[in-house]
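For this view, one protein chain was removed and the others were kept in their places.
Order of writing sets the labels: A, B and C. Residues in every chain begin at 1.
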Amino acid sequence: MAQPQQSEGAEVPPLRVGMVGYAFMGAAHSQGWRTVGRVFDLPRRPVLAAVCGRDADAVRRAADRHGWAAAETDWRVLIERDDVDLVDICTPGDSHAEIALAALAAGKHVLCEKPLANTVEEAQVMTRAAEEAFERGQLAMVGFNYRRVPATALARRMVAEGRLGRLRHVRVTYLQDWLVDPQFPLTWRLRREQAGSGSLGDLGAHIIDLAQYLAGEPLAGVSALTETFVRERPLAEGTVKGLAAVSGTGTGQVTVDDAALFTGRFTSGALASFEATRYATGRKNALRIELNGEHGSLAFDLERLNELSYHDATEPAAHAGFRRILVTEPDHPYLDAWWPPGHGLGYEHTFVHQARDLVHAIAEGRRPEPSFADGLQVQRVLAAVEESAEKNSVYTPIAV
Amino acid sequence: MAQPQQSEGAEVPPLRVGMVGYAFMGAAHSQGWRTVGRVFDLPRRPVLAAVCGRDADAVRRAADRHGWAAAETDWRVLIERDDVDLVDICTPGDSHAEIALAALAAGKHVLCEKPLANTVEEAQVMTRAAEEAFERGQLAMVGFNYRRVPATALARRMVAEGRLGRLRHVRVTYLQDWLVDPQFPLTWRLRREQAGSGSLGDLGAHIIDLAQYLAGEPLAGVSALTETFVRERPLAEGTVKGLAAVSGTGTGQVTVDDAALFTGRFTSGALASFEATRYATGRKNALRIELNGEHGSLAFDLERLNELSYHDATEPAAHAGFRRILVTEPDHPYLDAWWPPGHGLGYEHTFVHQARDLVHAIAEGRRPEPSFADGLQVQRVLAAVEESAEKNSVYTPIAV
Amino acid sequence: MAQPQQSEGAEVPPLRVGMVGYAFMGAAHSQGWRTVGRVFDLPRRPVLAAVCGRDADAVRRAADRHGWAAAETDWRVLIERDDVDLVDICTPGDSHAEIALAALAAGKHVLCEKPLANTVEEAQVMTRAAEEAFERGQLAMVGFNYRRVPATALARRMVAEGRLGRLRHVRVTYLQDWLVDPQFPLTWRLRREQAGSGSLGDLGAHIIDLAQYLAGEPLAGVSALTETFVRERPLAEGTVKGLAAVSGTGTGQVTVDDAALFTGRFTSGALASFEATRYATGRKNALRIELNGEHGSLAFDLERLNELSYHDATEPAAHAGFRRILVTEPDHPYLDAWWPPGHGLGYEHTFVHQARDLVHAIAEGRRPEPSFADGLQVQRVLAAVEESAEKNSVYTPIAV
Partner (left out) sequence: MAQPQQSEGAEVPPLRVGMVGYAFMGAAHSQGWRTVGRVFDLPRRPVLAAVCGRDADAVRRAADRHGWAAAETDWRVLIERDDVDLVDICTPGDSHAEIALAALAAGKHVLCEKPLANTVEEAQVMTRAAEEAFERGQLAMVGFNYRRVPATALARRMVAEGRLGRLRHVRVTYLQDWLVDPQFPLTWRLRREQAGSGSLGDLGAHIIDLAQYLAGEPLAGVSALTETFVRERPLAEGTVKGLAAVSGTGTGQVTVDDAALFTGRFTSGALASFEATRYATGRKNALRIELNGEHGSLAFDLERLNELSYHDATEPAAHAGFRRILVTEPDHPYLDAWWPPGHGLGYEHTFVHQARDLVHAIAEGRRPEPSFADGLQVQRVLAAVEESAEKNSVYTPIAV
C-alpha cells in the first residue's frame, strides 16, 4: 500500500457522494468510496454524504453500517441536497433513467450501475443528457466494474500495445448456477418489469461491455438463442440469497431469460461467442474471456481474478505457451498503491478502482470511461440479441 | 498392463485388416491394430494384412514402417483380397463413400474414418448399405476416436448413470492454431473438393459426435456463423506439417471455412454452443467439452486427456467443487489392461481402444458404435450448420 | 455483504485501538480495523484512536491516510493514553517484547505481529505476562493472519471434523523471489539484529504456525539446512520495495538466512517438510501446504487464496479426485458477511477477519487464538531449526 506523500500546502477538496440504493451494489460501492482515499493519492477527497432508500429504518441502519453521514427516503430530495456533488445510482435498472436524468438536471455528476437502462430508448435519452451535462462540466459514468480488475485492465493495455495483432476470435462466458434448483423462489431479478431481462441484462451486459472494451471495437451483429428453463417458481417472503423475493403463496411466472447464447462479428471481422447463464452447475462466477489474435492470445477467469493468461506467438514454438501472469506487480494497473507482489486483491477492489478513476476524471474534466455512450452501445447489443432470439436467431446488425 | 490369461484350448481366429491410406490417420490406425492384441484379451487376433496407396514405392515403405505384410496400389484390388476381412478407410472424405460401399459389397467389415462422407446424400447411401450388410453379418463403424479416450468414456458412463440429471448446457470447442500465419501454404484440407469443408468437417465433426454421444441425445437444430479469414494462400510443393500442399507457384484460393461457430438445441431442450477453428493462437488441440446438468457437471480437455473434471451438486455446498479425476484407475474404461494408477495414456491409445471395441463387436455380432447411422447424424448437423450459415444464421432444424 | 440487523436498544461499546508502526503491516492492520465493523456485526465497535511512529511528520501523514484520529511519536505515551483499549504492535520483531510487556502492564489488550519475538526467551516472558494479564481480563493475540484466510479456516474445520483421519504427511513451502537479483540492496530484513532471522523468521514462522494449526498438533523435532546465497549486498538510501534500506555506500553484510529447509516429525508421528526462501524465481507468494491423511488430503496455495483443494479417499476410486472448492459460499468461514458465491476476497481481508475474531474474543472474555503461547511454540521451532542447522542438520527435538 502506497505510503502517503508529503502533504501539499493546499487542502484536497471534497467530493461529496449521495448514493441511491443500499443492497448488494450499494454495499460494494460503499466499500469503494470508503477505501479509495485510504489507498490512492486523489485530487478530490470522497465523502460519504448521504444514502437513500424507501424504508426509513432500513436506510438509517444501512447508513450506520456502511458509514454514510445522512439517510434519505426520497431520491428526489437526495439529488437536491447542496452537500451532494455526485449521485451514485445502485437501484434496479428500471429506475436508472429517471434518477440519472434528474441528477444531471440538478447539476450533479452521476455514476450509474449497469445496465445503463432497461431499453435502448431510455439509454439514448440518458446518453444525450450526459453529453449536454459534460458541456456544463458534469461527468456521467456507467458502472461496468469488471474493467477495473487489474488483470482486465492489463489485458486492455496489452491489446492496445498491439501484442495480439489482428484479432480473430473473442470467446466469452459468464456462468453462474444459482437457479439450478427449480425450487429456488421467484425474485425481482426474474421479472421483466424490474430487471429488464434475465441472464442477458445481468451477466450478458457485463461480458458485452468487457468484450468490446478489450477488443477495442464494437460488435457489428449477433445471432442469438435464449431460453427460460424453469417457467414457474415458488413465491416467498423476504429475501433469498440477498434478493427480494416476489412475495405471495403458490408460484409465479418467470418472465425473463434463464440463459442467453449468441455469436457475433466485430466490426473488424473477428468472430465472437457469448454465453450467459444461471444454470451452469458448479460455476459460481465464471466470467471467462479469451481473445485470439495473429500474434498472441489472452485469457481471463473472474474466479481467479489475480491472474491473466498470455500466449506470445512471436516466441519460438519450442518455448511458447500460455503463461500465468500473477497480476500483483507494481507495474500492473492500480497495483502500485497496494500490497507486495503475490498478495492478491478481491472482487470489491474493482469498486475502489472505479471510484479512483471517476475521481480523477472529475478533477481533470476528462470524459469518464465507460461513458453513458458505452452503456448505450451495450444496450443496443442487448436489444439486437433479443431481436435475433425472437426472429429465429437470424443475424441481426447492431444499430448505430 | 494385463498379464496374459491362461491360454484356452482353441486358437483365437485372426481378423485380417486391409487399410487404405497411410498418412497421419494410417499411421495412427497401424499403431492401434499392432498394439491392441498385445494389451487386451481379444476374441479375434488382428493381422496387418495389407496396406494400400497410389504410389508404389511410398506404400511399400509405409508397409515396412508400420508393419503391414503386403502393399497394394489399387484399393479395388485390396478389397477383393481373400486374406482381408476388414477394410480400414483412412483416406480423405471425398473417397469414403466409394471405397466403403465397394468393401461392403465385397463382404468385408468396414472401419471408416470421420467424417463419414462429404455430403448427407453419400452418408445416407452408406448407412443404408451398412444396414443391409449388418443383416449379412458385416459390421461398419465410423472412426470417431475421441469416444475412446478413457476420460470421455467415463464421462459417458457417468451421464448414463444419471449423475448429471436433467441436462441444461453443453458447451464445446475444438481450437487449433496451425493456420494463424497467413503464409502457411494451401493444402488439400483447405480445398472443398477434397476436404468437404474446413474446420467444420475436420474439427466440428468430432465435437458434434462427441457432444451427442456424451449427452445421449441428438441435436435438434442449429444457428451458425462461418468465416474464412485468409482467402488466398501460397502454393507450394511436397508436404507441410504432414499435409500434402496444393502444388504450384503463386497463390491459390481457400475454398473452405477457417472457423465455424454455432449454437443449438438438443431434443431435450438443453442448449449447446460449438466452436471449431484453426486460428485460436496458442491452442494446439483444445477439444474442450462441458456438460451442466441439474445434479452435476462434467468437463474434459483433450490437451489433458488423462483427466476428467466432475462437479457433484448433490454434495453440501461447503465441500463441493470441480474435482479432477485422474482417469488411470483399474475401474476406469479400458484401464484394467494398462499401467498402474497415475501412469497416463496418450492420443494414439484411442486407436487401440477403437480397434478393441470393433474386434469385440465383430466377434459378438453386435452393432458397432459409432455406427454409420451415427456418422450420418453428424453429417446432417454439418449440413444444417452450412445451411444456417448461408441463410444469415437462421435457426435450422436437423433433418431426421 | 450482510445487511445490517435490526439495531438493538443498547449502543455497542467502542474498542479503541492504538497502533505502533505504520509501514506494510500498519497499512494492512488499518484496513482491517477500518473495515471490520462495516461488514460484520460486532459486540464492540473498533475505533482507530491513535497511531505511533518516530517521525512526527510521517506519522501525522500516515494517520491522515489510514484514518487514525491521533498521532504519537513515543509508543510509551501511546500505551498510556486513556482512550486506547488495545495496543496493536506492527513494528519489527526486535521491539515486540518491550512494547507488548509495557502495554500489558498498562492494562491494555494486545495484538502483536508475528513473529512474537526474536528469541525464545523473550517469547517466554511475553507468554507468562499474557497469562497473568488474562487473569486480569486482558487478551493477547499474535498476528498469524494466514489462519484467517477462509480457505485455511475451512481446512482447519475439515481436519477437526476428522475428514483426513490419521495424519501421515504435511508438506509446506513459502516461496518468494525478491532477493534473486544479487544487486537488490541490503534492507533491515537482512540484518539479524532487527529481523532476528531471514526467510526463517519472516516466512518460516508463518508456515510453522499454519502447519501446526491445521494439523492440530505441535512439531516434535526438526532437521534443518539454512543458507545465505548472497552474503554482501549494496547499501542504499530510502526504501526499496517498501523496505527501509540499510543506508550507506558500498556493500554490507547479509547476516540472516536466505533460505531454510527442514524436515520434521509431529507428535503423532506424521512427517513434515518445510521450505522457506526468497530465491524461488517466479514464485511471488507461494505459501503452499498439503496434508495427507488416511481418509483424505487437503491442499492450499496462497497465490490462489479463494480455493481449497480436497481429496476424499472414502469415495470410490472411479470418481475420486482432488476437488477445487471455491471458498466463497455462505457456509464457509467468514463468508456469510461478504459477497455472493464466486466473488473472491483478497489478502487484506485476513486482517479484517483477525480484527473480527479478536473483537469477539475480547467481548466474550475468551482466550484468543493464536495466543502468545502459540507464538512461543513457533519460536521454539524456529530455535530448533537454527540449532539443527548449526549442528550439521542433526535431528533436534522441540523443547517443551
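Everything that follows uses one rule, which is that a residue touches a chain if its C-beta (ideal position, glycine included) is under 8 Å from a C-beta of that chain, and two chains touch if they have at least 3 such contacts.
Quick caveat: nothing in here was measured; it's all calculated off a predicted structure.
Only one residue in the set B:267, B:285 or B:392 touches the chain that does not appear here, and it is B:285. Here one chain is not drawn; of C:261, C:289, C:352 or C:398, the residue touching it is C:261. Subunit B meets the missing chain through residues 1, 3-7, 23-24, 27-28, 30-31, 34-35, 38, 61-62, 64-67, 176, 178, 239, 241-242, 283-286, 302-306, 326, 328, 339-349. Listed by residue number, the positions of subunit C touching the unshown chain are 164, 168-169, 171, 173, 177, 180, 182, 223-225, 227, 229, 259, 261-265, 269, 271, 273, 275, 277, 279-283, 290, 292-297, 311, 313, 320-322, 388, 392-395.
Although one chain is hidden here, its contacts on subunit A can still be listed: residues 154, 158, 310-312, 316-326, 329-332, 341.
One rule holds for everything that comes next: only the chains that are shown with their structure count from here on.
Comparing chain C-alpha centroids with the centroid of the full set of protein C-alpha atoms picks out A as the closest. With chains reduced to the mean position of their C-alpha atoms, the one farthest from subunit A is B. Rounded to a whole number, the gap between the C-alpha centres of subunit A and subunit B is 42 angstrom.
Averaged Cα coordinates give subunit A a centre that lies 35 Å from the centre of subunit C. In terms of their C-alpha centroids, the spacing between subunit B and subunit C amounts to 54 Å. Shared interface positions of subunit B, i.e. residues touching 2 or more other chains, are given as 311, 320-322.
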